[in-house]
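One protein chain is absent from this view; the other protein chains keep their places.
This part shows chain A:
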Amino acid sequence: MMRGCSRSKSTQNLDRTVCMTNCPTLIVTVGLPARGKTYISKKLTRYLNWIGVPTREFNVGQYRRECLKIYKSFEFFRPDNEEGLKIRQQCASAALNDVRQYLADGGQVAVFDATNTTRERRETITVFAEQNGFKVFFVESVCEDPEVIAENIVQVKLGSPDYTNCNTEEAMEDFKKRIKCYENSYETLDEVLDRHLSYIKIMDVGRRYLVNQVQDHIQSRIVYYLMNIHITPRSIYLCRHGESDLNVKGCIGGDSGLSPRGKEFAKYLRQFIQSQEISDLKVWTSQMKRTIQTAEAVSVPYEQWKALNEIDAGVCEEMMYEEIQQHYPLEFAMRDQDKYRYRYPKGESYEDLVQRLEPVIMELERQENVLVICHQAVMRCLLAYFLDKTAEELPYLKCPLHTVLKLTPVAYGCKVESIYLNVDAVNTHRERPEVGIHTYIHTYIHTYIHTYIHTCMHTLI
């Protein structure tokens, strides 16, 4: 949710700082190894950054790897290993120090990703947060299903830097012993003892949740997000509508139908989808003709979302870039200066687009196999979410016509396959031009003088 914050004076086009809480929030993961803490941390961080809440994760394991350089074996984690404990304590402190720095420097949420399995450790963190004026929210992952844990280990532990020199069995054995080291001292968040803490306990990969004392808006959003994600294998297919008549003319926006090549693409899309043999595929389109016509050709039931409509270019709707340059040179230049935040007069910005796409992302998280037939700017926003791209990169992501992106979540990220369906189309991608402030002043003066001279000549005549 993006609301501009009022500072002392009202400014019309308010900055994008979201005022969800007054104080920063420290999210603290809790759980034995291989319970999905890092998976959750990274995913949550990606989501919060995408909706405009500056977030960063601090993985204590990483600090330990930097400190220790070489990981020998699980013995490091034995509870009676005094030296090991000291180093781990130092790493946790170093991480918390960086958290403090980050939240003081404009960060709004920090995710402290570690086991934090003892009440004592959590108490230390709570005190640290209190001293610094941070709100604390715990995210505990509890899971006893041996299959899920084994799968976890295979997916993300075996490939960890800790086990580069081990074979699969050795790594698996060692990691299991590592988990054992934590088990004895593990104190789960307790309904009575911890009733004053704010937390969500996720049980059995999302079958059950216990939510306690949600303090504010951002925590409520975090809970909602965590309750909607799942780890069932699936793929998300993103593509644009087939080439449209306005695309061919080089015009942006509008609501035209498909060109002949666009219709051709739709047929190939249908073949491609059939060849993928996807179980229970959901198909989503926008409410604009070109995506609907594309879906119609695929011949599967589809749902229309207004939220998937292309970015509204306001006064520039249906213009060619050359026309925009001619009629609105200043606007054109300003857009190139900050393409993410720039809002077309009477239209939208990419930033607005992200906000209206948030329910789409939430539902994409809930679903399994989905094909989203949308538009260039919309697809850039969705892609930025899945591939963790920044606001600077987002408006320049390449989303060419007639190409399907197949995204498959794997480990901590997303595998991307780009499938070009071999039907020619115009290129609608405009790179960031080399624009300096002098260039657009030059343009402005040029246009002003041109108009002035033109007017003078008119008067003379």
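The definition used in the following text is that a residue touches a chain if its C-beta (ideal position, glycine included) is under 8 Å from a C-beta of that chain, and two chains touch if they have at least 3 such contacts; residues count from 1.
Following the convention adopted for this analysis, contacts and distances are computed from a predicted model.
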Practice task
Assuming one chain is omitted from the figure, identify its UniProt name from "Integrator complex subunit 14", "6-phosphofructo-2-kinase/fructose-2,6-biphosphatase 1", "Flowering locus T" or "Cullin family profile domain-containing protein".
Solution key: "6-phosphofructo-2-kinase/fructose-2,6-biphosphatase 1"
Practice task
Give the residue, chosen from A:E144, A:E170 or A:E303, that touches the chain omitted from the document.
Solution key: A:E303
Problem - Selected from A:V223, A:A266, A:M319 or A:V372 as touching the chain missing from the view - result: A:V223
Fill in the blank from the handout: Of the candidates A:A104, A:V127, A:L210 or A:A411, the residue in contact with the absent chain is A:L210
Handout entry: Contact set of chain A toward the excluded chain (per top definition)
Key = 1-6, 10, 12, 14, 19, 191, 195, 207-214, 216-217, 220, 223-224, 227-228, 284, 287, 303-306, 317, 346, 352, 355-356, 363, 366
